[in-house]
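One chain of protein is taken out of this complex; the other chains stay put.
For reference, chains read A, B and C in written order, and residue numbers begin at 1 within each chain.
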Amino acid sequence: MLLELRNVTKTYWSGVMRNKAFHAVKDVNLEIGEREIFGIIGESGSGKTTTCKIIMGLLKPTSGAVLYQGEDITKLGKAKWHELRKSIQMIFQHPQMTFNPRSTVYSACAEPIRIYKLAKDADEEREMVLGILDRVGVSRDQLEKYPHEISGGQAQRLSIARTLLLKPSLLICDEPTSMLDISVQAQILSLLKEIHGKENLTLLYISHNLDVVAAICDRIAVMKDGEIVEMGNTDEVFSSPKHDYTKRLLSARI
Amino acid sequence: MKKRSALFHINRKNVLLILGLTLSALILLITIFSPLLETHNPTKMNLPNKLKAPSSENYFGTDALGRDVYSRILEGSRVSLGTAFVVVIFSAILGTAIGLFSGFIGGRTDMVCMRIVDIFLAFPTIVFVLAMTTFLPTNQLSLILAICCINWVRYARIARGEAVIIRNVEYIEAATAIGNSKTGILFRYFLPNTVSKILIMMSMDIGSIILYCASLSFLGLGTQPPSPAWGTMINEGRDYIRNAPWISIAPGIAVAVTALSFNMIGDGLRDALDPRMRESIQTE
Amino acid sequence: MEPVLRIDDLCVGFHVRDRVVNIINHVSLHIGENEVLGLIGETGCGKSVTGSAVLRLLPDNAVVAGQIDYRGKALLPMSEHEFNRLRGAKIVSVPQSPSTSLNPMMTVGMQVEECLTRRPDYSKKAQQVPVRERVQQIFERLRLNERGKIFRKYPCELSGGMCQRVLISMGAITNADLIVVDEPTKAVDWILRAGVVDVLRKMKEDYRCAMMMITHDIGVARALSNRIAVMYAGEIVETGTAGQVLDHPQHPYTADLISALPENGFHVTEGFMPSFEEMPAACRYQDRCAHCVEACRSGKPEMHETEPGHFVYCHRCRGE
Partner (left out) sequence: MLKYIVKRLLVMLLVLWAVSTMTYFMVHVTPGDAATAIVFNLTGGTNMDEELIERINKRFDLDKPVYVQYFNWLLGVFRMDFGISYRYNMPVMDMIKARLPNTARLGLTAVFLSALIGIPLGVLSALRQNRLLDHTSRVATLFIGSVPGFLSGLVLIIIFSLKLKWFPTSGMKTAGSIVLPAVTLALGMVATTTRMMRTGMLDVLRQDFMVVAKAKGIRRSSMLVSHAFRNALPSIVTVIGLQIGHILGGSVLVETIFAWPGLGSLLNDAVSNRDTPMLEGCVILITFGYTAINLLVDVVYAWLDPRVKYTEG
């Protein structure tokens, strides 16, 4: 079992005396196996993005444990997390907003190499960057451009390239194609499927779009108001939904 | 590959910026070479030819003690511009550091820093400097110190505002996810994205510091006679305003032109760096 | 019978720095009485520019040529004052992004009521039903519940979905002849998207108006449109009834687009749309088209009618 979530809860307190509680994530239990594509379906405000941030260590859960290869990563120190980052990576919903507006495509892609010193010198670094960018299909003339000057599709490919440099074993995709056009979405989805096959990668795919999740995920969980209301193989859940929220989602297919 | 940096997008249409840059470059050159350009010793009194109108001999005429106004303005330019640059650079660095830091950390430290900033902001600049200089010796250094103490606050407020905006943008999460350390994010993400706003403010600030400096020396603070400061020269000329206006008007124009050139740079920079100003094809 | 809207050979370009960049290239389409035309295309293909050209909302640096007729009357030569009598009354728009299209300083009810009361040709007496009443009715019909209270609320107090419905009610209240709806489901949640489609379908039935539905979402186009026009790189590549275009597409781009849908197995078409500054001469899909032949690279294709009402802008489909 690659990743396990045990009774993970995240509560935000508000109000003058900090008495009003808001449970973004309530008692979530999840198991994701090696080389699986696991999908989480849910609308905005269902807690799916909060769950991602907890797994990524960007947010501390109020209670519960996140076991990665058996070890609880919520208790790790900064140094351990620095190492762990290499194996858990994430791509985001707004591709152009994932990069520093002040740095070019090349330096954005070279950033992980510099942080983790994966290359001895500049030439090797350039080689790695050009290699990975060819791999994901970003053309060479984009290198000196700025994030706001390239298209959504190119930016998402750059984001994927950047994560691949660190050779992660778990890639979390937080609605990567919801802002993209249909043809660009197809390109990104097929790229994800291809690298999942070749790089023995596990994908955690988050989306509110049932068609995309149905097309790409093996197992799915349906989230509503911070809770997992249903979980199982994609075909089972889609053919015989048990929870009425899942039924409502399926009936909302135009 | 032409290095096209998004930080500076100077196209020829930006007249203000180019005019401002040339004018201020010219002024800087004059200030640096002012000792060579001076025709008379700025502090030597020469009572016989006092209150002489501008002539070929004394370009801007002479003042009540017969000293050459033109040379005194040149001498005064070093004091005035020197003060402005020192104050602006010091307060920009201190203010941006504190502002960025408090915006980046957030929470209680942010609240405390911002309250301290509010306290300083309660004082209009001139009032604060006047109060400060009462316990300091009256010379240019204490004037610089006083203005620096109040001026960094404006930068802190702008930098903190920018930092709070940046902190919520998605690329900060992506930066942490890719492995950046906290300090890495502060210097590689927060600083470059605030620097353009700070630059605009610095160029506008040089103009206003020159004006403050002149006003304060007009009120008698800063460098004491006989060494010339533009503000004191204008003040000295007040009693002879009727028959020898050039004593006050000449340094006044010097202050105005210097402030104008830096304000032009500020305005021009704002157009150059404001993303909305750049033409783009609206396809969608 | 004259169609509600007829666009003939429309060309739109923009002055950028010192030259004109052409976006819309000889677009022709028509919308009949009580008909919904789905204008499908990807980001940057110029579909929104077409919508804005009809409403004459293009920025000052736009250059418009060709002809746009509303019920036989030419719109482009009209003076601004004359056109304003139609715009907002007979030809109405439901804009994109609800979060920025509402005035944050004005109550929602007032912004809808304003569509009627603040027009130069409005007269209080001529109203059978008082305007405030009509606004409440519209809100109720579009299930903007909390009937009474919603009127005085500000946009910042409403959710994205509710703001979207306010925009739609602005279009509905004027009993317009032609409604230009721009990207009603852009970045909208799954259940909400179904809700928006229901609301638009109800509006189509209740108000019997013609609609130009601009969207990149094929599902929405299939659900709402009678006829569909597919746009690519500033040109209409295929038009026909919804069934003709979506079930047996003739133009390679339409076919690739439909096969790229996730439910059809997201088949990939390599490459991306060329930018408007370096547009290839002949057929604009030549570099990405699997069936590209010599003719596609040399001459401009013409519109062929492969079956009644189904037109394709491609060399290969000469209706053999």
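Heads up, the rule we're going with is that a residue touches a chain if its C-beta (ideal position, glycine included) is under 8 Å from a C-beta of that chain, and two chains touch if they have at least 3 such contacts.
Computed from a predicted model, the values in this text were never measured in an experiment.
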item	value
Shown chains touched by the chain that is not drawn here	B, C
From C:C115, C:I168, C:L200 or C:V312, residue that would touch the chain that is not displayed	C:C115
Hidden partner chain, touching residue among C:I7, C:L37, C:I68 or C:L102	C:L102
Per the touch definition above, residue among C:N25, C:T50, C:S93 or C:Q136 touching the missing chain	C:S93
Chain C residues touching the omitted chain (full complex)	55, 57, 84-89, 92-93, 95-97, 100-106, 114-115, 118-120, 154, 156-157, 167, 170
Contact footprint on chain B, counting only the chain that is left out	115, 118-119, 121-127, 130-135, 207, 211, 214-215, 218-220, 231, 234-235, 238, 241-242, 245, 248-249, 252-253, 255-257, 259-260, 263-264, 267, 276
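Basically, only the chains that are shown with their structure count from here on.
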item	value
Inter-centroid spacing, chain C versus chain B (mean Cα positions, whole Å)	52
Chain A and chain B: spacing of chain centres that average the CA atoms, whole Å	47
Residues of chain C touching at least two other chains	43
Chain C residues within the chain A interface of the complex	42-43, 187, 189-194, 197, 216, 218-220, 222-223, 256-257, 260-263, 265-270, 272
Contact footprint of chain A on chain B as seen in their complex	1, 3-4, 6-7, 169-171, 173-181, 184, 188-189, 192-193
Chain B partner contacts - residues on chain A that touch it in the complex	53, 56, 58, 82, 85-86, 89-90, 92-94, 97-103, 111-112, 115-116, 144, 146, 148, 159, 162-163, 166
